[in-house]
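Have a look at this one.
Only one protein chain is missing from this complex, and each of the others stays in its spot.
Right after this comes subunit A.
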(Lines give C-alpha, C1' and ligand atoms only; values in the text may rest on other atoms or scores of the structure.)
Protein backbone atom coordinates (compact mmCIF):
# COMPACT_ATOMS: atom_id res chain seq x y z
CA UNK A 1 0.00 0.00 0.00
CA UNK A 2 2.80 2.39 0.83
CA UNK A 3 4.41 1.85 -2.51
CA UNK A 4 1.18 2.53 -4.34
CA UNK A 5 0.49 5.77 -2.53
CA UNK A 6 4.05 6.89 -2.85
CA UNK A 7 3.87 6.15 -6.54
CA UNK A 8 0.81 8.30 -6.88
CA UNK A 9 2.38 11.15 -4.96
CA UNK A 10 5.50 10.97 -7.07
CA UNK A 11 3.61 11.32 -10.32
CA UNK A 12 1.59 14.25 -9.02
CA UNK A 13 4.62 16.25 -8.17
CA UNK A 14 6.58 15.47 -11.25
CA UNK A 15 3.83 16.11 -13.75
CA UNK A 16 5.06 19.67 -14.32
CA UNK A 17 8.65 18.78 -14.85
CA UNK A 18 9.54 18.37 -18.52
CA UNK A 19 11.63 15.28 -17.94
CA UNK A 20 8.77 13.70 -16.00
CA UNK A 21 7.36 11.71 -18.90
CA UNK A 22 10.52 9.77 -19.37
CA UNK A 23 11.08 9.11 -15.70
CA UNK A 24 7.51 8.02 -15.25
CA UNK A 25 7.86 5.65 -18.12
CA UNK A 26 11.08 4.33 -16.72
CA UNK A 27 9.64 3.62 -13.32
CA UNK A 28 6.62 1.92 -14.83
CA UNK A 29 8.70 -0.24 -17.08
CA UNK A 30 10.97 -1.11 -14.22
CA UNK A 31 7.98 -2.26 -12.25
CA UNK A 32 6.53 -4.23 -15.07
CA UNK A 33 9.59 -5.96 -16.41
CA UNK A 34 10.46 -9.35 -15.10
CA UNK A 35 14.06 -8.25 -14.87
CA UNK A 36 16.84 -10.61 -14.19
CA UNK A 37 18.29 -8.25 -11.62
CA UNK A 38 17.41 -8.62 -7.98
CA UNK A 39 13.75 -8.17 -7.32
CA UNK A 40 13.91 -5.51 -4.65
CA UNK A 41 10.94 -3.32 -5.48
CA UNK A 42 7.76 -3.95 -3.62
CA UNK A 43 5.67 -4.69 -6.66
CA UNK A 44 2.24 -3.08 -6.48
CA UNK A 45 -0.04 -5.71 -5.05
CA UNK A 46 -1.91 -7.58 -7.72
CA UNK A 47 -5.63 -7.08 -7.80
CA UNK A 48 -6.89 -9.01 -4.80
CA UNK A 49 -8.96 -12.07 -5.40
CA UNK A 50 -12.25 -10.42 -4.63
CA UNK A 51 -13.49 -7.02 -5.67
CA UNK A 52 -11.46 -4.13 -6.89
CA UNK A 53 -8.39 -2.88 -5.16
CA UNK A 54 -9.70 0.16 -3.40
CA UNK A 55 -6.93 -0.30 -0.93
CA UNK A 56 -8.37 1.06 2.18
CA UNK A 57 -7.66 -1.70 4.64
CA UNK A 58 -4.83 -3.66 3.06
CA UNK A 59 -1.75 -4.69 4.98
CA UNK A 60 1.62 -4.82 3.32
CA UNK A 61 2.21 -8.25 1.87
CA UNK A 62 5.81 -9.30 1.85
CA UNK A 63 6.26 -10.55 -1.68
CA UNK A 64 9.96 -11.04 -1.38
CA UNK A 65 10.01 -14.23 0.56
CA UNK A 66 12.01 -15.61 -2.33
CA UNK A 67 15.07 -13.68 -1.21
CA UNK A 68 14.56 -13.47 2.51
CA UNK A 69 13.85 -17.02 3.52
CA UNK A 70 16.49 -18.24 5.85
CA UNK A 71 14.37 -18.73 8.88
CA UNK A 72 10.82 -19.62 9.45
CA UNK A 73 8.94 -16.75 10.95
CA UNK A 74 5.57 -18.38 11.38
CA UNK A 75 3.64 -15.39 10.11
CA UNK A 76 1.12 -16.15 7.45
CA UNK A 77 0.53 -13.84 4.56
CA UNK A 78 -3.08 -13.12 5.14
CA UNK A 79 -4.23 -9.78 3.86
CA UNK A 80 -7.70 -8.51 4.39
CA UNK A 81 -9.23 -5.99 2.13
CA UNK A 82 -12.32 -3.95 2.77
CA UNK A 83 -14.45 -6.27 0.74
CA UNK A 84 -13.36 -9.21 2.83
CA UNK A 85 -14.49 -7.49 5.97
CA UNK A 86 -17.84 -6.59 4.46
CA UNK A 87 -18.40 -10.06 3.32
CA UNK A 88 -17.46 -11.66 6.58
CA UNK A 89 -19.98 -9.54 8.42
CA UNK A 90 -22.59 -10.37 5.84
CA UNK A 91 -21.81 -14.04 6.26
CA UNK A 92 -22.23 -13.78 9.97
CA UNK A 93 -25.60 -12.17 9.54
CA UNK A 94 -26.65 -14.76 7.05
CA UNK A 95 -25.44 -17.62 9.12
CA UNK A 96 -27.95 -16.87 11.85
CA UNK A 97 -30.86 -17.19 9.45
CA UNK A 98 -29.16 -20.12 7.78
CA UNK A 99 -28.82 -22.05 11.01
CA UNK A 100 -32.43 -21.49 11.93
CA UNK A 101 -33.64 -22.93 8.69
CA UNK A 102 -31.24 -25.79 8.77
CA UNK A 103 -32.21 -26.76 12.26
CA UNK A 104 -35.89 -26.33 11.51
CA UNK A 105 -35.67 -28.90 8.74
CA UNK A 106 -33.63 -31.19 10.95
CA UNK A 107 -36.06 -30.99 13.85
CA UNK A 108 -39.03 -31.70 11.60
CA UNK A 109 -37.31 -34.79 10.27
CA UNK A 110 -36.34 -35.91 13.77
CA UNK A 111 -39.86 -35.45 15.07
CA UNK A 112 -41.29 -37.40 12.18
CA UNK A 113 -38.76 -40.16 12.72
CA UNK A 114 -39.65 -40.39 16.36
CA UNK A 115 -43.33 -40.51 15.54
CA UNK A 116 -42.74 -43.27 13.05
CA UNK A 117 -40.81 -45.26 15.59
CA UNK A 118 -43.20 -44.86 18.44
CA UNK A 119 -46.50 -45.37 16.66
CA UNK A 120 -46.37 -49.15 16.14
CA UNK A 121 -45.03 -49.62 19.65
CA UNK A 122 -47.85 -47.48 20.95
CA UNK A 123 -50.35 -49.57 18.99
CA UNK A 124 -49.05 -52.66 20.72
CA UNK A 125 -48.66 -51.29 24.20
CA UNK A 126 -51.88 -49.34 24.56
CA UNK A 127 -54.20 -52.40 24.63
CA UNK A 128 -52.21 -53.86 27.52
CA UNK A 129 -52.44 -50.60 29.39
CA UNK A 130 -56.07 -49.78 28.78
CA UNK A 131 -57.71 -53.15 28.78
CA UNK A 132 -56.64 -56.77 28.90
CA UNK A 133 -56.61 -58.35 25.43
CA UNK A 134 -56.10 -62.03 24.64
CA UNK A 135 -52.70 -63.54 25.10
CA UNK A 136 -50.37 -63.81 22.15
CA UNK A 137 -50.22 -67.18 20.43
CA UNK A 138 -47.39 -68.45 18.20
CA UNK A 139 -48.50 -66.80 14.98
CA UNK A 140 -48.94 -63.58 16.86
CA UNK A 141 -45.49 -63.84 18.40
CA UNK A 142 -44.00 -64.52 14.99
CA UNK A 143 -45.63 -61.33 13.81
CA UNK A 144 -44.15 -59.49 16.76
CA UNK A 145 -40.64 -60.60 15.79
CA UNK A 146 -41.13 -59.56 12.20
CA UNK A 147 -42.52 -56.26 13.40
CA UNK A 148 -39.41 -55.65 15.46
CA UNK A 149 -37.08 -56.24 12.54
CA UNK A 150 -39.11 -54.21 10.13
CA UNK A 151 -39.15 -51.37 12.57
CA UNK A 152 -35.39 -51.52 12.83
CA UNK A 153 -35.02 -51.41 9.06
CA UNK A 154 -37.47 -48.54 8.86
CA UNK A 155 -35.53 -46.61 11.41
CA UNK A 156 -32.28 -47.09 9.58
CA UNK A 157 -33.92 -46.00 6.34
CA UNK A 158 -35.34 -42.85 7.88
CA UNK A 159 -31.98 -42.04 9.40
CA UNK A 160 -30.20 -42.61 6.10
CA UNK A 161 -32.59 -40.67 3.92
CA UNK A 162 -33.97 -37.88 6.00
CA UNK A 163 -31.53 -37.27 8.81
CA UNK A 164 -28.49 -36.55 6.71
CA UNK A 165 -26.49 -33.42 7.43
CA UNK A 166 -27.61 -30.86 4.95
CA UNK A 167 -24.77 -30.01 2.64
CA UNK A 168 -26.30 -26.93 1.06
CA UNK A 169 -29.02 -24.46 1.56
CA UNK A 170 -31.34 -24.21 -1.40
CA UNK A 171 -33.44 -21.14 -2.08
CA UNK A 172 -36.75 -22.96 -2.14
CA UNK A 173 -37.93 -25.99 -0.25
CA UNK A 174 -36.99 -29.37 -1.63
CA UNK A 175 -40.31 -30.40 -3.07
CA UNK A 176 -39.98 -34.14 -3.21
CA UNK A 177 -38.69 -34.49 0.29
CA UNK A 178 -41.39 -32.26 1.68
CA UNK A 179 -44.07 -34.23 -0.16
CA UNK A 180 -42.75 -37.51 1.10
CA UNK A 181 -42.63 -36.33 4.69
CA UNK A 182 -46.17 -35.10 4.28
CA UNK A 183 -47.23 -38.47 2.93
CA UNK A 184 -45.66 -40.26 5.84
CA UNK A 185 -47.39 -37.96 8.26
CA UNK A 186 -50.67 -38.53 6.49
CA UNK A 187 -50.33 -42.29 6.68
CA UNK A 188 -49.45 -42.22 10.35
CA UNK A 189 -52.30 -39.86 11.18
CA UNK A 190 -54.86 -41.90 9.29
CA UNK A 191 -53.71 -45.07 10.98
CA UNK A 192 -54.03 -43.38 14.37
CA UNK A 193 -57.49 -42.19 13.52
CA UNK A 194 -58.62 -45.63 12.55
CA UNK A 195 -56.99 -47.10 15.63
CA UNK A 196 -58.58 -44.58 17.93
CA UNK A 197 -62.06 -44.96 16.46
CA UNK A 198 -62.24 -48.66 15.81
CA UNK A 199 -59.97 -50.32 18.29
CA UNK A 200 -59.80 -48.20 21.40
CA UNK A 201 -63.44 -47.30 21.43
CA UNK A 202 -64.56 -50.85 20.86
CA UNK A 203 -61.86 -52.34 23.11
CA UNK A 204 -61.14 -55.16 20.72
CA UNK A 205 -59.91 -58.30 22.48
CA UNK A 206 -58.27 -59.82 19.43
CA UNK A 207 -54.62 -59.03 20.01
CA UNK A 208 -53.59 -60.92 16.89
CA UNK A 209 -55.56 -58.45 14.82
CA UNK A 210 -53.94 -55.50 16.56
CA UNK A 211 -50.49 -56.88 15.93
CA UNK A 212 -51.37 -57.42 12.30
CA UNK A 213 -52.59 -53.86 12.11
CA UNK A 214 -49.31 -52.57 13.50
CA UNK A 215 -47.37 -54.72 11.05
CA UNK A 216 -49.41 -53.33 8.15
CA UNK A 217 -48.55 -49.80 9.24
CA UNK A 218 -44.85 -50.60 9.25
CA UNK A 219 -45.21 -52.21 5.83
CA UNK A 220 -46.89 -49.11 4.45
CA UNK A 221 -44.12 -46.94 5.84
CA UNK A 222 -41.47 -49.19 4.35
CA UNK A 223 -43.10 -48.82 0.96
CA UNK A 224 -43.07 -45.09 1.35
CA UNK A 225 -39.36 -45.36 2.06
CA UNK A 226 -38.96 -47.28 -1.16
CA UNK A 227 -40.78 -44.50 -2.98
CA UNK A 228 -38.48 -42.01 -1.29
CA UNK A 229 -35.40 -43.83 -2.50
CA UNK A 230 -36.67 -43.89 -6.05
CA UNK A 231 -37.71 -40.25 -6.09
CA UNK A 232 -34.81 -38.77 -4.19
CA UNK A 233 -31.90 -40.92 -5.19
CA UNK A 234 -32.53 -42.97 -8.26
CA UNK A 235 -34.58 -40.84 -10.57
CA UNK A 236 -31.89 -38.31 -11.26
CA UNK A 237 -29.16 -40.83 -11.94
CA UNK A 238 -30.16 -41.56 -15.49
CA UNK A 239 -28.62 -38.88 -17.67
CA UNK A 240 -31.28 -36.93 -19.50
CA UNK A 241 -29.76 -33.51 -19.94
CA UNK A 242 -26.40 -32.28 -20.99
CA UNK A 243 -25.52 -28.97 -19.42
CA UNK A 244 -22.86 -26.59 -20.57
CA UNK A 245 -21.26 -24.48 -17.86
CA UNK A 246 -19.28 -21.40 -18.84
CA UNK A 247 -17.44 -19.08 -16.55
CA UNK A 248 -18.16 -15.49 -17.48
CA UNK A 249 -14.70 -14.07 -16.84
CA UNK A 250 -12.46 -16.29 -18.88
CA UNK A 251 -14.83 -18.49 -20.81
CA UNK A 252 -13.70 -21.81 -19.41
CA UNK A 253 -16.37 -24.32 -20.35
CA UNK A 254 -17.27 -27.79 -19.23
CA UNK A 255 -20.08 -30.13 -20.05
CA UNK A 256 -21.88 -32.34 -17.57
CA UNK A 257 -24.63 -34.89 -17.74
CA UNK A 258 -27.52 -34.51 -15.37
CA UNK A 259 -30.71 -36.41 -14.80
CA UNK A 260 -34.14 -35.05 -14.22
CA UNK A 261 -33.59 -32.51 -11.53
CA UNK A 262 -35.17 -29.31 -10.42
CA UNK A 263 -33.23 -26.20 -11.30
CA UNK A 264 -31.98 -25.67 -7.78
CA UNK A 265 -30.73 -29.20 -7.42
CA UNK A 266 -29.12 -28.99 -10.83
CA UNK A 267 -27.40 -25.80 -9.72
CA UNK A 268 -26.10 -27.63 -6.69
CA UNK A 269 -24.73 -30.46 -8.81
CA UNK A 270 -23.09 -27.95 -11.14
CA UNK A 271 -21.44 -26.14 -8.24
CA UNK A 272 -20.06 -29.32 -6.76
CA UNK A 273 -18.54 -30.15 -10.11
CA UNK A 274 -17.32 -26.59 -10.49
CA UNK A 275 -15.18 -26.79 -7.39
CA UNK A 276 -13.65 -29.98 -8.62
CA UNK A 277 -13.11 -29.34 -12.31
CA UNK A 278 -12.67 -25.67 -13.06
CA UNK A 279 -9.30 -24.04 -12.64
CA UNK A 280 -9.25 -21.54 -9.84
CA UNK A 281 -10.48 -18.07 -10.73
CA UNK A 282 -7.46 -15.83 -11.17
CA UNK A 283 -8.36 -12.18 -11.70
CA UNK A 284 -4.73 -11.26 -12.39
CA UNK A 285 -4.98 -12.96 -15.73
CA UNK A 286 -7.85 -10.77 -16.87
CA UNK A 287 -6.05 -7.46 -16.55
CA UNK A 288 -4.40 -7.68 -19.94
CA UNK A 289 -7.73 -7.96 -21.75
CA UNK A 290 -9.18 -5.05 -19.78
CA UNK A 291 -6.27 -2.78 -20.60
CA UNK A 292 -6.56 -3.64 -24.26
CA UNK A 293 -10.25 -2.85 -24.25
CA UNK A 294 -9.58 0.45 -22.54
CA UNK A 295 -7.03 1.38 -25.17
CA UNK A 296 -9.48 0.80 -28.00
CA UNK A 297 -11.77 3.65 -27.15
CA UNK A 298 -9.32 5.76 -25.27
CA UNK A 299 -7.87 7.48 -28.26
CA UNK A 300 -11.12 8.94 -29.47
CA UNK A 301 -12.80 11.97 -28.07
CA UNK A 302 -15.92 13.54 -29.44
CA UNK A 303 -16.06 17.33 -29.55
CA UNK A 304 -19.41 18.96 -29.87
CA UNK A 305 -18.76 22.01 -32.04
CA UNK A 306 -22.28 23.41 -32.06
CA UNK A 307 -24.08 22.71 -28.83
CA UNK A 308 -22.95 22.59 -25.20
CA UNK A 309 -20.64 19.85 -24.03
CA UNK A 310 -21.69 16.69 -22.16
CA UNK A 311 -24.48 15.99 -24.56
CA UNK A 312 -23.71 12.57 -25.93
CA UNK A 313 -26.56 11.85 -28.28
CA UNK A 314 -26.94 8.33 -29.67
CA UNK A 315 -25.69 9.50 -33.04
CA UNK A 316 -22.51 10.74 -31.41
CA UNK A 317 -21.80 7.45 -29.71
CA UNK A 318 -22.50 5.61 -32.93
CA UNK A 319 -20.08 7.90 -34.71
CA UNK A 320 -17.51 7.09 -32.07
CA UNK A 321 -17.94 3.38 -32.54
CA UNK A 322 -17.71 3.69 -36.30
CA UNK A 323 -14.58 5.80 -36.06
CA UNK A 324 -13.02 3.34 -33.66
CA UNK A 325 -13.74 0.48 -36.03
CA UNK A 326 -12.31 2.28 -38.99
CA UNK A 327 -9.18 3.37 -37.23
CA UNK A 328 -6.10 1.42 -38.17
CA UNK A 329 -5.50 -0.51 -35.05
CA UNK A 330 -2.21 -2.29 -34.57
CA UNK A 331 -3.19 -3.74 -31.23
CA UNK A 332 -3.41 -7.20 -32.74
CA UNK A 333 0.27 -6.97 -33.49
CA UNK A 334 1.02 -6.03 -29.92
CA UNK A 335 -1.06 -8.89 -28.67
CA UNK A 336 0.72 -11.40 -30.86
CA UNK A 337 4.21 -10.37 -29.87
CA UNK A 338 3.29 -9.95 -26.27
CA UNK A 339 1.87 -13.44 -26.13
CA UNK A 340 4.97 -14.85 -27.74
CA UNK A 341 7.19 -13.04 -25.29
CA UNK A 342 5.12 -14.15 -22.36
CA UNK A 343 5.23 -17.75 -23.44
CA UNK A 344 8.97 -17.65 -23.85
CA UNK A 345 9.41 -16.00 -20.48
CA UNK A 346 7.23 -18.59 -18.79
CA UNK A 347 9.11 -21.43 -20.37
CA UNK A 348 12.47 -20.02 -19.35
CA UNK A 349 11.35 -19.56 -15.79
CA UNK A 350 9.84 -23.00 -15.73
CA UNK A 351 13.09 -24.58 -16.89
CA UNK A 352 15.02 -22.77 -14.18
CA UNK A 353 12.47 -23.77 -11.61
CA UNK A 354 12.52 -27.43 -12.54
CA UNK A 355 16.29 -27.54 -12.35
CA UNK A 356 16.36 -25.76 -9.00
CA UNK A 357 13.77 -28.08 -7.48
CA UNK A 358 15.45 -31.19 -8.74
CA UNK A 359 18.71 -30.01 -7.33
CA UNK A 360 17.09 -29.18 -4.01
CA UNK A 361 15.54 -32.61 -3.75
CA UNK A 362 18.91 -34.27 -4.17
CA UNK A 363 20.06 -32.76 -0.89
CA UNK A 364 17.54 -34.82 1.01
CA UNK A 365 17.72 -38.53 1.48
CA UNK A 366 15.37 -40.72 3.40
CA UNK A 367 17.11 -42.52 6.22
CA UNK A 368 16.59 -46.21 6.68
CA UNK A 369 15.72 -47.80 10.00
CA UNK A 370 19.16 -49.23 10.68
CA UNK A 371 20.91 -46.00 9.84
CA UNK A 372 18.68 -44.14 12.25
CA UNK A 373 20.16 -45.98 15.18
CA UNK A 374 23.70 -45.44 14.01
CA UNK A 375 23.79 -41.70 13.43
CA UNK A 376 21.28 -39.93 15.63
CA UNK A 377 23.02 -36.64 14.95
CA UNK A 378 21.39 -34.67 12.22
CA UNK A 379 18.11 -36.44 11.92
CA UNK A 380 15.27 -34.17 10.78
CA UNK A 381 11.57 -34.67 10.59
CA UNK A 382 9.81 -33.79 7.32
CA UNK A 383 8.99 -30.24 8.34
CA UNK A 384 12.57 -29.40 9.21
CA UNK A 385 13.80 -31.09 6.07
CA UNK A 386 11.41 -29.00 4.02
CA UNK A 387 12.59 -25.82 5.70
CA UNK A 388 16.17 -26.83 5.06
CA UNK A 389 15.85 -27.25 1.32
CA UNK A 390 13.24 -24.58 0.74
CA UNK A 391 15.56 -21.55 0.40
CA UNK A 392 17.44 -23.04 -2.51
CA UNK A 393 14.35 -23.24 -4.65
CA UNK A 394 12.37 -20.37 -3.21
CA UNK A 395 13.65 -17.68 -5.53
CA UNK A 396 13.07 -19.66 -8.70
CA UNK A 397 9.63 -20.65 -7.51
CA UNK A 398 8.63 -17.14 -6.62
CA UNK A 399 9.81 -15.80 -9.95
CA UNK A 400 7.82 -18.46 -11.75
CA UNK A 401 4.69 -17.72 -9.78
CA UNK A 402 5.09 -14.02 -10.50
CA UNK A 403 5.43 -14.68 -14.21
CA UNK A 404 2.32 -16.81 -14.34
CA UNK A 405 0.55 -14.39 -12.00
CA UNK A 406 -0.20 -17.01 -9.41
CA UNK A 407 1.73 -15.48 -6.56
CA UNK A 408 -1.31 -14.58 -4.52
CA UNK A 409 -2.64 -18.14 -4.57
CA UNK A 410 0.27 -19.61 -2.66
CA UNK A 411 1.73 -18.41 0.61
CA UNK A 412 5.17 -19.35 1.83
CA UNK A 413 3.63 -21.37 4.61
CA UNK A 414 1.50 -23.40 2.24
CA UNK A 415 4.46 -24.10 -0.02
CA UNK A 416 6.55 -25.36 2.85
CA UNK A 417 3.70 -27.51 4.03
CA UNK A 418 3.30 -28.96 0.60
CA UNK A 419 7.02 -29.61 0.39
CA UNK A 420 7.01 -31.44 3.71
CA UNK A 421 4.04 -33.47 2.52
CA UNK A 422 5.83 -34.44 -0.69
CA UNK A 423 8.98 -35.41 1.12
CA UNK A 424 7.04 -37.59 3.55
CA UNK A 425 5.31 -39.42 0.77
CA UNK A 426 8.37 -39.97 -1.37
CA UNK A 427 7.22 -37.83 -4.20
CA UNK A 428 9.52 -36.79 -6.98
CA UNK A 429 10.30 -33.13 -7.72
CA UNK A 430 7.94 -33.30 -10.65
CA UNK A 431 5.12 -34.38 -8.36
CA UNK A 432 5.90 -31.52 -6.02
CA UNK A 433 5.83 -29.00 -8.84
CA UNK A 434 2.60 -30.28 -10.28
CA UNK A 435 0.45 -28.02 -8.15
CA UNK A 436 2.39 -24.91 -9.10
CA UNK A 437 2.90 -25.38 -12.79
CA UNK A 438 -0.72 -25.04 -13.75
CA UNK A 439 -3.67 -23.63 -11.89
CA UNK A 440 -5.55 -26.46 -10.29
CA UNK A 441 -9.17 -26.73 -9.23
CA UNK A 442 -10.45 -24.49 -6.51
CA UNK A 443 -10.42 -27.31 -3.99
CA UNK A 444 -6.68 -27.37 -4.03
CA UNK A 445 -6.13 -23.97 -2.55
CA UNK A 446 -6.43 -22.53 0.89
CA UNK A 447 -9.79 -21.72 2.38
CA UNK A 448 -9.71 -18.03 1.51
CA UNK A 449 -10.04 -18.96 -2.08
CA UNK A 450 -13.37 -20.46 -1.70
CA UNK A 451 -14.71 -17.94 0.66
CA UNK A 452 -17.44 -17.38 -1.91
CA UNK A 453 -19.69 -20.04 -0.56
CA UNK A 454 -22.66 -17.82 -1.16
CA UNK A 455 -23.98 -18.21 -4.66
CA UNK A 456 -27.02 -16.55 -6.16
CA UNK A 457 -29.21 -18.46 -8.55
CA UNK A 458 -30.73 -16.32 -11.26
CA UNK A 459 -33.35 -18.00 -13.34
CA UNK A 460 -36.38 -17.05 -15.35
CA UNK A 461 -38.28 -20.19 -14.52
CA UNK A 462 -39.16 -21.12 -10.99
CA UNK A 463 -36.23 -22.80 -9.29
CA UNK A 464 -38.27 -25.78 -8.17
CA UNK A 465 -39.43 -26.54 -11.70
CA UNK A 466 -37.57 -29.23 -13.55
CA UNK A 467 -34.86 -28.77 -16.12
CA UNK A 468 -36.13 -28.32 -19.64
CA UNK A 469 -34.45 -28.28 -23.01
CA UNK A 470 -33.00 -24.83 -23.50
CA UNK A 471 -33.37 -23.60 -19.95
CA UNK A 472 -30.69 -21.13 -18.92
CA UNK A 473 -29.78 -20.03 -15.47
CA UNK A 474 -26.97 -18.08 -13.88
CA UNK A 475 -24.98 -18.80 -10.77
CA UNK A 476 -23.57 -15.56 -9.53
CA UNK A 477 -20.85 -15.14 -7.00
CA UNK A 478 -19.01 -11.98 -6.12
CA UNK A 479 -16.28 -12.13 -8.72
CA UNK A 480 -17.84 -13.89 -11.63
CA UNK A 481 -20.84 -15.86 -12.73
CA UNK A 482 -21.40 -19.24 -14.24
CA UNK A 483 -23.75 -19.45 -17.19
CA UNK A 484 -25.49 -22.78 -17.45
CA UNK A 485 -27.42 -23.87 -20.54
CA UNK A 486 -29.28 -27.13 -20.82
CA UNK A 487 -29.80 -29.39 -23.76
CA UNK A 488 -31.86 -32.50 -23.69
CA UNK A 489 -30.03 -35.62 -24.76
CA UNK A 490 -31.83 -36.63 -27.92
CA UNK A 491 -33.64 -39.87 -28.29
CA UNK A 492 -31.17 -42.41 -29.63
CA UNK A 493 -32.41 -44.97 -32.11
CA UNK A 494 -30.20 -47.99 -32.02
CA UNK A 495 -30.69 -50.72 -34.55
CA UNK A 496 -28.91 -53.95 -35.17
CA UNK A 497 -27.11 -55.23 -38.25
CA UNK A 498 -25.75 -58.68 -38.66
CA UNK A 499 -22.69 -59.25 -40.85
CA UNK A 500 -21.88 -62.86 -41.63
CA UNK A 501 -18.19 -63.37 -40.82
CA UNK A 502 -17.90 -65.45 -43.97
CA UNK A 503 -18.98 -62.52 -46.10
CA UNK A 504 -15.71 -60.68 -45.74
CA UNK A 505 -14.20 -61.28 -49.19
CA UNK A 506 -11.67 -59.21 -51.14
CA UNK A 507 -10.40 -58.88 -54.69
CA UNK A 508 -7.24 -57.42 -56.08
CA UNK A 509 -7.44 -54.20 -58.01
CA UNK A 510 -5.36 -54.84 -61.06
CA UNK A 511 -3.91 -52.34 -63.42
CA UNK A 512 -1.41 -53.98 -65.64
CA UNK A 513 0.26 -52.59 -68.66
CA UNK A 514 1.61 -54.83 -71.39
CA UNK A 515 3.79 -53.77 -74.20
CA UNK A 516 3.12 -55.30 -77.55
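Methods note: a contact is a pair of C-beta atoms (placed from the backbone, for glycine too) under 8 Å apart; a residue touches a chain by one contact, two chains touch by 3 or more; residues count from 1.
Just so it is clear, contacts and distances are computed from a predicted model.
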Complex member absent from the view - protein name from UniProt, among "Tax1-binding protein 3", "Mediator of RNA polymerase II transcription subunit 20", "Elongator complex protein 5" or "Trafficking protein particle complex subunit 6B": "Tax1-binding protein 3"
Chain not shown: contacting residue from A:202, A:315, A:330 or A:514: A:514
Residues of subunit A (touch criterion as defined above) contacting the omitted chain: 509-516
